[in-house]
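With one protein chain removed, the remaining protein chains of the complex are shown where they sit.
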Amino acid sequence: MPLRKVLIANRGEIALRIHRACQEMGIATVAVHSTVDATAMHVRLADESVCIGPPPARDSYLNMAAILSAAAITGADAIHPGYGFLSENADFAEMVEAHQLTFIGPTPGHIRMMGDKIAAKDAMRRLGVPLVPGSLGALATFEEARIVAQEVMYPVLIKAAAGGGGRGMKVARAESELEDAWRLARAEAKAAFGNDEVYLEKYLDRPRHIELQVLADTHGNVVHFGERDCSLQRRHQKLLEEAGSPVLGQADRDALGAQVTRALRELGYRNAGTLEFLWQDGQFAFIEMNTRLQVEHPVTEMVCGIDLVKEQLRVAAGEPLGYDQSDVRFHGHAIECRITAEDPQSFAPSPGRVGTYHAPGGLGVRVDSALYSGYVVPPHYDSLIAKLVVHGGTRAEAIARLRRSLAEMVVDGIATTLPLHRAIVEDAEFQAGDYTIHWLERFVAGRQGG
Amino acid sequence: MPLRKVLIANRGEIALRIHRACQEMGIATVAVHSTVDATAMHVRLADESVCIGPPPARDSYLNMAAILSAAAITGADAIHPGYGFLSENADFAEMVEAHQLTFIGPTPGHIRMMGDKIAAKDAMRRLGVPLVPGSLGALATFEEARIVAQEVMYPVLIKAAAGGGGRGMKVARAESELEDAWRLARAEAKAAFGNDEVYLEKYLDRPRHIELQVLADTHGNVVHFGERDCSLQRRHQKLLEEAGSPVLGQADRDALGAQVTRALRELGYRNAGTLEFLWQDGQFAFIEMNTRLQVEHPVTEMVCGIDLVKEQLRVAAGEPLGYDQSDVRFHGHAIECRITAEDPQSFAPSPGRVGTYHAPGGLGVRVDSALYSGYVVPPHYDSLIAKLVVHGGTRAEAIARLRRSLAEMVVDGIATTLPLHRAIVEDAEFQAGDYTIHWLERFVAGRQGG
Amino acid sequence: MSGGLLFDPATIRALAEILRDTELTEIELVDKESRIRLARQLPAPVIAPAAALPPMAWAPAPAAPGAAPIGVPPAAQVPDDEHPGLVTSPMVGVAYLSPEPGQAAYVSLGARVEQGQTVLLIEAMKTFNQIKAPRAGTVTRILIESGAPVEYGAPLLIIE
Partner (left out) sequence: MSGGLLFDPATIRALAEILRDTELTEIELVDKESRIRLARQLPAPVIAPAAALPPMAWAPAPAAPGAAPIGVPPAAQVPDDEHPGLVTSPMVGVAYLSPEPGQAAYVSLGARVEQGQTVLLIEAMKTFNQIKAPRAGTVTRILIESGAPVEYGAPLLIIE
């Protein structure tokens, strides 16, 4: 049943991204927004808009009742949750379906399964996806932790079962450090999540973060669109992503992709999803699955020549994919820079009025941004203001294109991470693709010191 | 011998386009500019800039001595002429080479040959490229015209040998109209070009304008990058171009391409060039060859995934193409809209200060423009201010993407042709690809009437 | 004034015109006894219209059929928006003026209401939420029709 009108339960660049896909497919859009976002780009361009609450996200973009009421009064037949906010809230997906609306995403059951890190790993282990060696689920006792640690060999990591964002996570480099790590991780887990269950896994000291984009229809077809290398992170926030990874070849991609698509077919997964892995010494280890569109999906679109959001909408309307894995081809290389309203040295948020906004142009350059000259970046939400995405025939060409487009881009009036990105593209290690998930922290520290 | 520093003998979006390609290849750029262009984008971004004269083009952008002096004092080793201005001036190309600089384009001899419409047709006829049936060169007498007209059948066209821009061009629909057409065409040709030589050819009453992009290296390799359909013209000015043509399939493309590349290989052509054809009832008829980069080259880049300007630079440096025709693949469909500073109804020029400039973004959208917020469009030059180029998997997707990007684009403060483009994309005949070179004139007249 | 140089409004305006037309920034005239000087700054702000208004030129999003207050950009709202006695919607939903179809409205124009008195209902998620008067006063405007969809912050009534 084709979608006629989609409510976009998000804001900023991703709301605009989804609006563009809808508009190109002839689907009407409903923007929802807080009072402070009344003049935001996603509101200006949408076919209809509904103010759903005051600025704090919990009262607006996280307000399920308001969003469902907005869908009801505008007659929307589907809801796209974007990323963040309610996108991985199984209760919300359930409520959407209970109101006879289409939730553009996976089933509530799969969202719930992947939201529980231990359940997600259990499922992936069963389905034959490689994991970091470690405990099979939560550890009952310290003694159990000690035995598993000996098996997988030090260094090891103790992590909160309910965790995320690095909280409730401790490294033990030898058995002598294990008891402290165990105690601290549990205490932090209890404080942060109200749940002191922890598990243990081998600590990878120089991994890359590599994730695989998948898409499934409701007819049992699953394809993958290759990997993204998202190793450039600072405090678990991705800053720059590439497709493909500088360390993988087509054979690696095909092998991982075959394992993952087989697993998701067995799981009965639907719509878009991303499996995140740590990669070190040629080995992949599943860490979690995001049951939604990712911020960095454009790099995949650029190398595969597909529109992932349109695919989400088609699949949500019940259409079959209409192609199989052998039809998915990879061309060239793509890089995304996340430009945020933050100081490029201190990362202090820098909301406020944008003076001149000038997007770079020309061949192979894509900008996903809800900015405009004179726009006021509100202080209430995520600091992402623009994604600069470049595509080139080779990684070297993509980097050269990135350098010249970063030089053309202007965002006046507020501090942004543009200067940091300009420094990264000049770095020899980055240019060589020689980095791990720890690289960026050191790079930033070096700049702050220097 | 690799290029180190390229002087860009042009302005506006094409100067910026060339600068971007150079910068991505690590080649330094020299911008030349008139006094009124001192703050233009191509000047701001170039590595060096030289003011070469006052605003009138004849004293600056057409001032060969000033441009060559600028190359000398900056130590440039090559000159890219862009399009327009000196790009098809064989004397200039000769002077550039006489100064031991690389001219990024064909040989002066080929420029000169193709600049003479009759010589160009003679050459193409010899080389087996299809032409409009007509006289073999200039007509000596009216009687000769009468005989040729009977052979090719009415309607026929009498055209100035030295012509261009529609001047010295007259239609005779029957023999009774031939003498008037003969006399008027010669008189106009004499007045406009100081040369009353005319020739005759069959008049095609509902042709499309379809052109083929070619590229040749200096080692005898010639490839084509498919066709562009540029039928949407007003007073011989192209307004919107597509790649590929809605009326051609891959077999047509391959057949024409094979004829043309064989011909150019025989001719010993080098660098980029475009053969323009009229197409009607499945037949191509060569009309002229442009020995330079074209305004509309981006649509070709989008469907072929190549960077034509980088290819020009590589070939000019003596590199071989490194690929052959079978490596050139076509993906999806691309459309370019030329946004000019003109009233969308009257086409009166509208130079002046741009208020807000906001480029559309997102997947499949490319903007080539030297505009920025606050830029003053000077009255002295061509009115082209931006090229909006979209790419989609299919023509329908490209049109949908074009519609939504036209809706996002903002150029305040001056009149532009954006409203006209917005009207074109809504038109059912355009959407069906059902148009000839006369379509746009009628469409515009209909809007003016309505 | 001697020679008429000083203060002749027509002269000053004529000079100002010259100043503007010629894009000069200053004109100074001096004679034996008097001096007149005009100056202007070039029209500096790059994006002048952005000063007061958002710069984008898109048309306001059209409201959905039958959803009058939805989708109306704030700029187009009536000045009632800023009335001190304005009662706005605390939620998204459908507003009803009476407890059930066919029954009398909670309040009518000119009615006196007490603080805390129910003035209308908003249905959201199949729940009917009573909207109560935030203060005592007289209902001077009713800004919605019964059954109309309302967004957060939508103007409902004015109580003065």
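Every chain is named by a letter (A, B and C) in the order it is written, and numbering of its residues begins at 1.
Here, a residue touches a chain if its C-beta (ideal position, glycine included) is under 8 Å from a C-beta of that chain, and two chains touch if they have at least 3 such contacts.
These figures come from a predicted structure and were not determined experimentally.
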*Touching the left-out chain: which of B:22, B:57 or B:70?*
B:70
*Could you tell which one of A:75, A:130, A:246 or A:355 touches the chain left off the display?*
A:355
*asked:* Which candidate, B:103, B:269, B:372 or B:443, sits in contact with the chain we can't see?
replied: B:372
*In terms of residues, what is the contact footprint of the unshown chain on chain C?*
1-2, 6-7, 9, 12-13, 16-17, 19-20, 26, 33-41, 43-48, 50-51
*Which chain B residues would touch the chain omitted from the figure, given the whole complex?*
31, 35, 38-39, 41, 43-54, 60, 65-66, 68-70, 72-75, 372-374
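Operating definition for what follows: only the chains that are shown with their structure count from here on.
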*If you average the CA atoms of chain B and of chain C, how many Å lie between those two points?*
49
*asked:* Going by the contact rule already set, what residues in chain B reach two or more other chains?
replied: 356, 358, 373-374, 407-408
_Where chain C touches two or more other chains, by residue_ = 46-47, 50, 55-56, 58
